[in-house]
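I'd like to ask you about the structure that follows.
Yeah, one chain of the complex is gone here, protein chain that is, but the others are all in their spots.
The letters A and B name the chains in turn, as written, and every chain counts its residues from 1.
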Amino acid sequence: MTSIRSSASEMAAALASGETTSVALTEAHYAQIEKVDGDVHAFLYLDKEGALAQAADVDAKRQKGEELSPLAGIPLALKDVLTQKGIPTTCGSKMLEGWRPPYDSTVVTRLKNAGVVILGKTNMDEFAMGSSTENSAYGPTHNPWDLTRIPGGSGGGSAAALAAFEAPLAIGTDTGGSIRQPAAVTGTVGVKPTYGGVSRYGLIAFSSSLDQAGPCARTVLDAALLHEVIAGHDERDSTSINAPVPQVVKAAKKLDVKGMKIGVVKELQGEGFQQGVLEKFHEGLDALVSAGAELVEVSCPTFDYALAAYYLIAPSECSSNLARFDSMRYGIRVGDNGERSAEEVMKMTRHEGFGPEVKRRIILGTYALSSGYYDAYYGSAQKVRTLLMRDFNAAFAQADVLVSPTAPTTAFKIGENVDDPLAMYLNDIATIPVNMAGIGGMSLPCGLADEDGLPVGFQIMSPAMRDDLMYQVGGALEAALLSKWGAPLLDKAPVLAGN
Amino acid sequence: MSLNYEAAVEKYEPTLGLEVHVELNTKSKMFCSCSTEFGGAPNTQTCPVCLGLPGALPVVNGKAIESTILIGLALNCSIAPFSRFARKNYFYPDMPKNFQTSQYDEPICVNGYLDVEIETDEGLKPFRVEIERVHMEEDTGKSLHVGGATGRIHGADYSLLDYNRAGIPLVEIVTKIVGGTGKYAPQVARAYVTELRDILRSLGVSDVKMEQGSMRCDVNLSLAPIGSGQLGTRSETKNVNSLRSVERAVIGEVVRQSNRLEAGERIVQETRHFQEESGQTRSGRSKEQAEDYRYFPEPDLVPVVPDSAWIEELRATLPEKPSTRRARLKAEWSVPDKEMTSLVNAGLLDVVEETINLGAEPARARSWWLGEVSRLANEREVDPTTLITPSQVAEVIALIASGDLTDKLARQVVEGVIAGEGSPSDVIAKRGLKVVSDDGALMAAIEAAIAAQPDTAERVRGGNIPAAGALIGAVMKATGGQADAAKVRELLLKHLGQL
Partner (left out) sequence: MAAISRDDVAHLAKLARIEMNDAELDHLAQEMDVILGAVARVQEVAAADVPPTSHPIPVNNVVREDVVRPSLTPGEALSGAPAQAEDRFKVPQILGEE
């Protein structure tokens, strides 16, 4: 009997068999949202009307016997960084409060075409900058495992929605780990496809050469199904890969890693990683070995510089991407009393509209690009990128995929790191190199840390254009762990009573 | 005592730099598929991309690349095997993204030249203007300033923005520093812009109408004492909207700067505005604190790597070089050097050729355009080609050739056409300007004249032919100058028995 705790593919089977309807499924999820979101605060906006209309449409088509996409009628939560026509899109910022885009992002178009039911927009760190969702102008999201803790960031809302069973599928975006790290600390699955694998048209830009939208779910297979809906070439995105979508569903179902070489990255296991995180990571390694894979130690020395380079490139690109928010054409406008100049109104608006982290990064980026400093900062960071790619290439010559813990710690308390930007940035230490090189990365749960009982994420990295490899290893690992645990990890999460 | 131009150039050496922006005539914009058509209702030709809406992404117009390469080839440039777009970051309400997607250190065409000919005291002299670069960028929106006295920025209460023009492809052509012109700087500048315009027109890549803004010229000028071997501080003059203004702007700046230098004052590096009415330049934005544009490679676009075989294909399509064409026409029309240069530098070659192609005799076509039409244009301080069309001139010439008009009447017709009274035939009809050559009508007038001057008539009968002049004059007066003078003479003398 399917419930909101089922996987998306189980729900799809139930829809196909007639056991339930999309409308019923959608209503059940809204009921759950009503019950728990007061505590979790995963959602910023709910589009009941649109969702139920989509659900009804899918049900009608199914009645007529029309051919439907595998995920037709399944509910989904959308990170509020992707435009959805006529629906408020805020990017977690005051700057875009109330803004309703006049166009759909390509991701949304593909979801709609596939009949997926978009329940609403999820909370996030403002303009995707952060690792805890505490930078949202609309209040933080709370980790369903422990409501006093962060759900990760910047896509904490999507991950929390999954972990709280408010949706079986979600879309996130990942620039330095914003899909994977929230997945790790909420015990869910999150994937960043190869750069260019999913269209960025309608993805409100933070760092253009690093941003990627990706699938989030509770199982690897669900993520794969969603991946195949949203991925593919888009002529509106010049950086979009012009090649067929990798067969990730097939790979996820393989459940075979015999003879595969798993590269364990030396630089991502030592200092700074919580004991319990390392333990669970090693349990994951053991599971892979038991399944017939071979471990290989690889070294990527440039990883030590990845964080520094990222915090030069991303702020630089964002300082330029966020320049358009000047109150002239959309967004809030502050201080226009009929006497001030456009310049003054711009300055006041940007002061009010942007939060401290966004301002910090804009200033940092402006500095890194400014004349006299370009070579030393932005220019050097782009060179580090080249070196990172070389390290990855060398490592992939020795192993099929690379692995590491996704995040150095489990979910920390809300408020714990807010005053220490550098400490906050360290959350991305294992995820950033993946974005910098443009390759694929996945996080899936590998256990609960002994010391705090909180989820630990296992990261799998695959070579560019070979997303299928991470799904293959991920699917097999998930199956091995499930068999070891007897039940999905999320069964251990506290059941939220709500009000 | 203030210096005039001649005095100024005896003491100071001018150095020029010319930047020309050309709007390409592609159907769609540079980075999106909105129409580029001129004159549309406000904001009817915009989309998420050219409005800079959050999430929008650019895609390059292939035709624009082709046009730019053609321009580079026609200007003898090398086409870069690898070129990139870059972001030029600054804030201005007519720029939706608050950065312009342009090219910086990797432009598509470099190191070309354009040869011109100018008239000097020693006769015609060739001059080579070296070209630094040709690159692609995008145009801005248009602002309407409301509330101020003159519709200009100063004193305006607010501004209204129309983004139809935002994103239209622009090509920027930048010369290297142009030295060694001496007192001929204004002529070199004008000849360069004229020749450039002719080339662009022959390539068919732009309608290059300076008055409409599809070709814009910025004039950079600095002065240094003759023989000092140094370069002075330069000013940049914008709003130069015609070939004539190019010349006048150079003169105006030479005079202004020389007088300042004479007075011991410093030249401020700044942007100035050319003022049509006075020929002077007015101070605009100070460039002392040059804006830091923080250029970096555009991450949303990929490099342009033109295939060398394709470049050669394009080179083969280049139309006849204007200089080759000029040489050919000069030979065909048997035109002396000086007159040819006058034609070219006045920008009249195309219209003269067209007039001749419509059947006019070459010498007459030239003399009408260079003579009467240019005279009327100078009076009105406009470009001759804006006053009257080749077909209208050809019509007038044909009417003279057929005897329907005399030269004198033809001048009135031309004035009438210019005044907007219609085509030459319309003007002739409206003003009743046709040559009276009907014998009957003429005889009536002749007889009237003879009756009024019987003594003069007697003298003519007696063999005093010159005396007929008074009678002919009387007939001309009586017919309002519309009688065919030669015919009158013939009829009169016959009548008086002298033929």
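Heads up, the rule we're going with is that a contact is a pair of C-beta atoms (placed from the backbone, for glycine too) under 8 Å apart; a residue touches a chain by one contact, two chains touch by 3 or more.
Source: prediction; values computed, not measured.
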{"item": "Touching partners, among the displayed chains, of the absent chain", "value": "A, B"}
{"item": "Touch with the omitted chain, as defined above, among A:P75, A:G115, A:G331 or A:P405", "value": "A:G331"}
{"item": "Hidden partner chain, touching residue among A:A13, A:L147, A:M389 or A:L482", "value": "A:M389"}
{"item": "Touching residues (missing chain, whole complex) on chain A", "value": "99-103, 194-196, 209, 235, 238-239, 241-242, 302, 305, 308-309, 311-312, 319, 323, 326-333, 336, 338, 340-348, 350-351, 354, 359-360, 362-364, 366-367, 370, 376-377, 379-387, 389, 421-422, 436-439, 464"}
{"item": "Chain B residues touching the omitted chain (full complex)", "value": "26-28, 33-35, 41-48, 51, 53, 59-65, 84, 91-93, 143-145, 147, 152-154, 156-163, 271, 273, 284-285, 292, 294, 297, 299, 301-306"}
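Methods note: only the chains that are shown with their structure count from here on.
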{"item": "Between chain B and chain A, distance of the C-alpha-averaged centres to the nearest whole Å", "value": "57"}
{"item": "Chain A residues touching chain B - in the complex, by the definition given at the top", "value": "82-83, 89, 91, 96, 99, 101-103, 105, 200-205, 207-209, 235-239, 316-317, 319-320, 323-326, 328-330, 338, 342-343, 346, 366, 369-371, 374, 378"}
{"item": "Residues on chain B engaged by chain A in the complex (per definition of touch)", "value": "48, 51-60, 87, 89, 91, 93, 96-99, 157-159, 161, 292, 294-296, 299-302"}
